[in-house]
Structure formats: structure tokens, C-alpha cells
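The full complex has more chains than appear here; those shown keep their coordinates.
Each chain carries a letter (A, B and C) given by its place in the written order, and its residues are counted from 1.
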Amino acid sequence: MPIVPPVLHPPFNIVRVSHVEYTVTDLARSKAYWVDALGFIVTAETADALYLRALEERNHHCVILRKGTTACVRVLGFKVYEEEDLDRAARWFATQGRPAAFVDVVHQGRTLRTTDPFGMPIEFYTAMDQVPSLLQHYGAYKGASPQRIDHINCFTPDVQRSYEFYSAMGFRTSEYTATEDTDTIWAIWMHRKGGVHDLALTNGYGPRLHHIGVWVSQMTDIIRICDVLSTTGFLPTMERGPGRHGISNAFFLYLRDPDGHRIELFNSDYMTVDPDLEPKRWSLRDPQRQTLWGAPAPKSWFEEGSIFPGVDVSEPTLKAQPIVAH
Amino acid sequence: MPIVPPVLHPPFNIVRVSHVEYTVTDLARSKAYWVDALGFIVTAETADALYLRALEERNHHCVILRKGTTACVRVLGFKVYEEEDLDRAARWFATQGRPAAFVDVVHQGRTLRTTDPFGMPIEFYTAMDQVPSLLQHYGAYKGASPQRIDHINCFTPDVQRSYEFYSAMGFRTSEYTATEDTDTIWAIWMHRKGGVHDLALTNGYGPRLHHIGVWVSQMTDIIRICDVLSTTGFLPTMERGPGRHGISNAFFLYLRDPDGHRIELFNSDYMTVDPDLEPKRWSLRDPQRQTLWGAPAPKSWFEEGSIFPGVDVSEPTLKAQPIVAH
Amino acid sequence: MPIVPPVLHPPFNIVRVSHVEYTVTDLARSKAYWVDALGFIVTAETADALYLRALEERNHHCVILRKGTTACVRVLGFKVYEEEDLDRAARWFATQGRPAAFVDVVHQGRTLRTTDPFGMPIEFYTAMDQVPSLLQHYGAYKGASPQRIDHINCFTPDVQRSYEFYSAMGFRTSEYTATEDTDTIWAIWMHRKGGVHDLALTNGYGPRLHHIGVWVSQMTDIIRICDVLSTTGFLPTMERGPGRHGISNAFFLYLRDPDGHRIELFNSDYMTVDPDLEPKRWSLRDPQRQTLWGAPAPKSWFEEGSIFPGVDVSEPTLKAQPIVAH
């Protein structure tokens, strides 16, 4: 039984996943995709960076696109409950033998930067600059009408080890996929904020970012963006979907931005705030796990991801593989 | 029994309602509403007129907005099947004692202009300039994503007399409202193209145009435009809805443009191409006739309409009244 | 240029495609699928047959499922405008050298039975028994909430020849696919009632029925039936979709009933009543033709179909092939 009991009193209080900072190789091209096509809002723009937020968000940004020479992911950001949680976090990472340092980051103040056991760069802060929610500025809606960042999904070469690290931080499990024979975890979905996940871990060459998940209000928003992308020159960016995941129940669409960074637009997962919620187990052999309606995912979806600069990617220890489309 | 048998071999072949020409008092203001807010497409723009079409339409326009000093409706346009139908129509109107004249109209060629028994200006043509359908130009969708003109609804002071006139022209009845006691028709829905209506007639001070009906693809398009209008300064233009009509089954929203011209956006009526389709009768006393879900329409919806220039408006002969909201 | 001018004054007036009679091998199993899962309404049930209609329909049935030993399609039915059209049809088929005979068919009266040049059995009638529309009996909606039969799609070994035959009957072309090099028609969509099609013809081993198309009111109805089928034991019946066709703009889902008969559930095509509507050409090489969003159709979708009893199936003369999923 590879699932460990949830840590109900974690060493520090993470509220939710908050933001991702990407390196992109052509800011104008990225803006055309994220802003003009998908409908993200530009909160701020500098010579070398775009700060984006989704429609309901009051935090300054959920995505930073920074100009660079190699497409990659610079950091994954989490919001903690209060200032003191940053100090608690610093102490905890020290006990884990993970170097952590405080830096002052524009728009989000005192920030703790560290890495997980595989070197994946993560950061914690407590208060980001607040800006107006555009939730009821319906005139500003376009593209996919993205509402808010919901989760990140990461490849790791050892899901069990990564899972135990994040579980110790207080992430609680909602669902997981395990191999039939050895009952080894192949992928796991963990949350802090009471949805299916803030953080998912998937078996694969890692650490790499598989995708960020962005919540949209209605399933019809996803159909609309399929129509828009496929008829405005962005057909090649549509990687998978629309479809329904068995895991999480999400109605999903997977996109690849101009640098290959993967974005999931989704709707209709469920609430997980109850601390006694039992994790749901799926077999790696069950194809409805990935698509309730039956169509397998393309190979690229299982194999490609965004690297973290300077972080070595390792081969996964678990060799079991899901069914893929040819 | 006030319903007459359908005329299965009409004197000339009307394909469908095609367009409406309005006089508006401020073109820029009208453009802001019809184009920027509702999402109609500008096919052509002159110093004093805007030619608009909806997204799937290949005809040059379904709405003309012409600058003038008094808001009114200049003409209601119908497309006939072939050139010879114009001549057949001319002969038929002559037999009805209705003056009719051929004029040459830009974008639609030879056009027969005439009036109905109450003086309502109507015109017939067979081939309008063709332009690209934007049905799959999803990047051009905005506002309500209007798809096509579907029908016109007119006040008449004598529904029975107007009904018999249009019935003789080949309009077939799909539904009607009649008084409980005398079984007198209070309103009637008639079609040529196989939907619930191309033309509806409603008891009231007339002739006046009650509204044009514009079809949208999904009910969620109507919810979206409610959100957009109500948060971009156009809340006062929302007159009624959204709701479901008992009659026609339409999921509807009624709007008033800056000159008070009424526009219905709707979805989900049904097919009526079968010539043996029996008209459906509703009682004027049945409130679900107007709103299946119960809420009565506002008074303005029953009382206000767009005039035709120089055409006298008469009091309706039938005094029965539906239930209205206070 | 393989497209012929539309026949604007056809020899007899076909209103629309009306019904299909299938042979199925297990009536109870078919009922479980069509009625309990998909939501068709049983108008009548005999020892060896089920008469089904969709929710808005007033005709007695659009589908007959008749018990037999071999799954096949017995006849494709069309409604004509008036009684005299049956006699006009009989005369026309005689001139085409196609044997035609009048039979009396329960629920639909005098019926003309004949075949097309490849032996595909078709029949014509003018008045079917009328039953209540359940359009506003929302308590009876379930499964996919099917609204009405819309079209049939048939494999033919020679699309050009079949097309010319049906065109001469008055079917008008809305869209077609042609080979890039020789401009040979590979598939064609033709209508009588003013939608994209009543009848489509596809290159392949034929004559066979490819599918019947059933219109649903909203795209969300299709998402719902995907969820229902995939979680109630009917996952294997989901062959393709949901997705958006480039051709016709339909949001589609393809299903296979327990005997392999293919059913398309779809929403959102467009209006084609204008006689001057130019047919839209697609290249066989354009993958967005079949799926606007990019995913190719499975091989089975191109290769499998329902046979007509006693009718020989021929190899198609045109060898060009579309792109398929592996």
C-alpha cells in the first residue's frame, strides 16, 4: 500500500499553487498566443517580461513569460497562509536538507526559494500585489475565457519519492494511478485548496513540468476555444481533446504554446475539502482513467514536457507504461 | 375555427424573410450596439448607412441601418425562389388591389415594392450580392455570435385579416394564440422556410414592427450576451429574458437598440417542413404560452414597437389582453 | 467541374428524408440501446418490431427496428409534398429505367418502393400517422435527448453517378469533397429541406448505409451522452468524437448500435434554403474537412457500413483515400 496517511497538521500552511514563471523565446509570439488567442489578461508588461492573470484573479499574475534563449520553466510558485509560514517553511526545508533562501521578488515581496528532492525549483510567498478581478468585466472575456490557475502537473523519475516529499508538506491525495501487479504509484493528484489538485506528479523523465491547468467556467468555453484556435492559425497548438478525464472528471483540452509549454484548459472537477476523503485508486491498465470516453492520448502527451534550467532530467525508475494512441 | 387551410401551391414562391431596413438617428451609436456589442458583421458602410449580416449569412446583409431624423422601419424584405416569382408576385398583388412597383435596389437587383392591407411596406427580390460566410471564422465571433436572421414579428390591428393575406401568399401556420371565449386569433406564427416562423402577427396598435428574431447557435450564447450587455453599459437595452417561450419553444432574450428597435436573440425552435403539420393552438389565458417558466412579459413588450414612416397606426379591433407583469 | 447545376424544378417534390428501417438481431438489446440509453421514444411496439421517434417529431416514427437474422437496412424513406408527387415520382423512375411499385405500408399509407442505380432500396410516401410531439414534455428527455432525424449518409461505389441521379430528383448540393488532382468528387452533401443535408454520398464499397444523422438541440447534449454511455456499459459503442466537422460545421458524435448500425448525433449545421447558395468545395487532402480540430477519424469510420439485403456491394471506382488515424 503505497499511500501514506495525510499530514493533517503540516509544518507550514500552503494555500494553493499560485503562479509559474516561464522562459519563452519570442515574447511577441507568446503574447499573441496567451493573450490574443487564449484570452489571458496582461497585468504588466516590461521590456523582457509579461505578467498575466486569468479573469477572476486578484493576484497580480499567475503566469510570467520572460524572454530568454531557451524555453524552460524558471520556478513554480505557491502562496502560503501568512508571513510566519515562510519562516516555518524555511525551517522545514532545512530539516529536509534542501537549501532554501529568502529573496525579495517584485509584486510578491519576501519569497522563499528552494528545490524539491529532484531539484525542481519552487518558491513560497504570502502576499502578492492585488489588482481588480475582471470576473464581471464580461466585455474583457475572449478566447477561452480563462478564470484562474488551478494546478501544475510535473514529471518525476520517482513518483513515490516526490509524493512523500509533498505529502509531508501537507498536500493531500485525491486520486492516484497504480500498476496492477506491484501496486506502485504511477501518477498522483494532490491538493491544498480543496479541489482535485494543486499538484500532480506523473511518472516520466523528470523533473519536468508537464502542464499547468487553468480552470474555465463552462464546458462550452472549451468548445469555443477549439473553434477559435482551429480557424485562426493555431490548429497545430491543439494536442489533445476535448475529452473527459476519468481521473478528476475534468472536461479537458491540452494545448502547446509557441515554445511547447503545455496548458490544460478544463472544467468540472469536484470538491475535496473534507479531510476524511479517501483517495481514489485507478489501475494503469484502465484506459478510462485517462479518457472516460475511450480515446487514448497521443504519445507526445506522455513524453514531452518543459525543462527546468540547469536541472538534470533522470530516467524514471518505474518502466510500466500506459496505453497510447499510435 | 379561424384557421384557414394552408395554401400549398402559392401564387409565387417566397423562400424566407431576408432583411429589414431601419432608420436610426445616430449611426455611430447604432454601430456601437449592433456591431461592437451584439457582434453583427459590417458588410458595407456608406456615409449614411450600415449594411450588416450575421455570421453564417452569405447574403450581403440582413439589416440595413440608415441615418434619418425619426427612428422607423423603411421596409421588410423577402427573398423569392427565382426571377419569375417576382413577376408572379406583381400579378398577384395587382389582383389584391395592392399597388406594387419594380425598383432596382443596390446589392439585390430587381425588387418588387408593395404594401400589405394595412400599409406595411414589404419588398421581394431574388438574388442578393453574395459574400463569404463567416460561420467558420470563429475569430470573428463576439457578443451574441448572431448566426442568421430568422423572422419578423409585426403588430397588426386585425390579426385575422393580416393572417389571411399572408396565408394566401403561401405562409403556413405553425402556432397561434386564440381567445378562450370567441376563439379569435390574437397572434399567429407563419413560416416559409421550415422553422416556426418567418413572420408572426400580434394583436396591437399597428402596423408596427414588433421585433426581428435572430438565431444563435447555443443557449449559452444568450447567457454570454446577457453578461456582456449588463456589464458594458447596455443594461437598459435588456427588455425581457432570458426565458423559454411556450410558443415556438424558443430560448429567448429581447433587446432594444438605441432607437428602441426590438431584437430577439433566440435558440431552439423546431422543424416545420412537413406540409401536413397541424398548427398548435394556445389559449390567451395560458401564461406558459409566453413564458414556459412562468414570468410574465413587461408591459413595454406588449405595447411598444417600431413605426413605418407615413403609415397610420390603428387601434386593434380585438380588445382581449394577455397577462403582463406590473 | 463535376458539379452540375441544381434542378430547381424537380420532377416531384421531396420534402425531406423521413425514416430508416433496420433489421436487428436482438430486439431487446436494440431497445436497451436506442430507447433506454439514447432516449428515443417508442411510438409502437409489435412482436417483431419497434417504431421509434425523436422528441420533437410528430410523424409516427423515424426509425423502425425489425427483428431478423442478419443486421441490415431494409429501406430508406422520404416524405413527398403531396399525394400527386407519388405518381409523378412513379413516372420519373420509369423514365430512369428503375422498377418502382406502389405498396400500402402501415402508418404511412400509399408508398412507392424503388431502388437507385446501385440498387439501394428507397421509398416515398406523403402522410404518416401523426402522434404528439414531445418537444415540451421535458420530463421524457433522457440520454442524448434526440430531437429529429436529419439525414442519411450512404457509401456508393461511384459518387458522381449517384450524385447525378439524386440531383436530378431535386437534391441540391451544399458541400463536397474533391480530389486535388483530378477534381473528382469523393463525397457530397445534398439537401431538400434547407439544412446541410438530407442525403450524403461517400466514396466506398457500396451501396451501404454509412449512418443516419440525428439532430440534438445543444452541444452539451452530446457531452452528456458521452458521459452516460461511457459509464453505463456502452463505451464500446462510441466510435468517433465528439468533435467538429469542417464540412457542415456539425459538432458530432458517432455511435454504433448493437448490430453495428452507425448513428451520428450532431448539432450546429446551418441554413441552406437559398436556391442561389454556392456549394462549398473541400480538398480530400485537407484534414480539417473531416475534423476542424485536427484529429483524424478511425479506420472503421471509413470502412464499415450497413448492407442492404440482397444488394451486391461493389468496389469504388475512385481509389483516392483520406487521411485516417492509425
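We adopt the following convention: a contact is a pair of C-beta atoms (placed from the backbone, for glycine too) under 8 Å apart; a residue touches a chain by one contact, two chains touch by 3 or more.
The structure presented is a predicted model; accordingly, all values stated were derived computationally and were not measured.
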| item | value |
| --- | --- |
| Homomeric assembly size (copies in this file), of which only 3 appear in place | 4 |
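Keep this in mind: only the chains that are shown with their structure count from here on.
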| item | value |
| --- | --- |
| Chain whose average C-alpha position is farthest from chain A's own | B |
| Self-contact between copies chain A and chain C, residue sets same or different by half | same |
| Whole-Å gap separating chain A and chain B, where each centre is the average of the chain's CA atoms | 49 |
| Distance between the centres, which are taken as Cα means, of chain C and chain B, whole angstrom | 32 |
| Inter-chain centre distance, chain A versus chain C - centres from mean C-alpha coordinates, in Å | 44 |
| Of all residues in chain B, the ones touching two or more other chains | 136, 218, 220 |
| Touch list for chain A against partner chain C, complex | 219-220, 223, 226-227, 229-231, 235, 238, 242, 244, 251, 288, 292-295, 325-326 |
| Interface residues, chain B side, partner chain A - complex | 136-139, 141-142, 218, 220, 224, 227-228, 230-232 |
| Complex contact set, residues of chain B against chain C | 8, 15-16, 56, 58-59, 79, 81-82, 126-127, 130, 133, 135-136, 147-148, 193-194, 217-220, 246, 249, 268, 270-271, 273-278, 292 |
